[in-house]
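Missing here: one protein chain of the complex. Every other protein chain is in place.
What follows is chain A.
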């Protein structure tokens, strides 16, 4: 299996739009293969967790098929297990996924078609694909976005199915160090983003510090939303730089 060089996972790619749509889609697929492996491993743990929480066999797989969001699905499982009822569980998952609103706004201008088609294309927005499709300057490569996501979706569903079937203990995942996979991928995407201008580094620093502070006192989803304040404050850094 061919892997994607770390230097080609994000950051600014001014030459990307000069490539053909097919080349850009293939580039997205290549990025997506690595991300799909990480998604697969995480999905195994979700499937095992949901099975242990009494979800049965079908529900976790359907959940991964129709929700396709690790953070929201884990939040849903945790909230349901905590006995908060459906409203609390759905609210927790919604808070986690609220970041997709600004992310969807960001890609809106680079998608195609009428409202319905754009709404459907917007479903390709998942964290890692969104970053991988970022061309810099707030522009996104639609083909790369869709290519990177289209590989991760089946991997996510298949991983969930395997987790449900095998139900490996959580301790095995930890012993093998597999829980580092997702933060490691996010770290690699971030390092590529930081190759660019100083405001990116400032935004990342602020985002990280704000998230670290907020996660002490508010649910994870709100902490993630708060981290986006780093983008606003990063603009101040940009102003000072210029």
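Just so it is clear, contacts are C-beta pairs under 8 Å (C-beta built on N, C-alpha and C of every residue); 3 or more make two chains touch, one makes a residue touch a chain; residues count from 1.
Just so we're on the same page, contacts and distances are computed from a predicted model.
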item: Among "Cell shape-determining protein MreC", "AzlD domain-containing protein", "Protein-export membrane protein SecF" or "NRAMP family divalent metal transporter", the UniProt name of the subunit that does not appear here; value: "AzlD domain-containing protein"
item: Touching residue (missing chain; options A:45, A:97 or A:152); value: A:97
item: Chain A, residues in touch with the chain not shown (by the definition above); value: 1, 3-7, 9-10, 34, 37-38, 55, 59, 62-63, 66-69, 72-73, 76, 80, 85-86, 89-90, 93-94, 97-109, 111, 115-116, 118-123, 125, 127, 130-131, 134, 136-139, 174-191, 193-194, 199-201, 203-208, 210-212, 215-217, 219-220, 223-224, 226-232, 234-235, 238
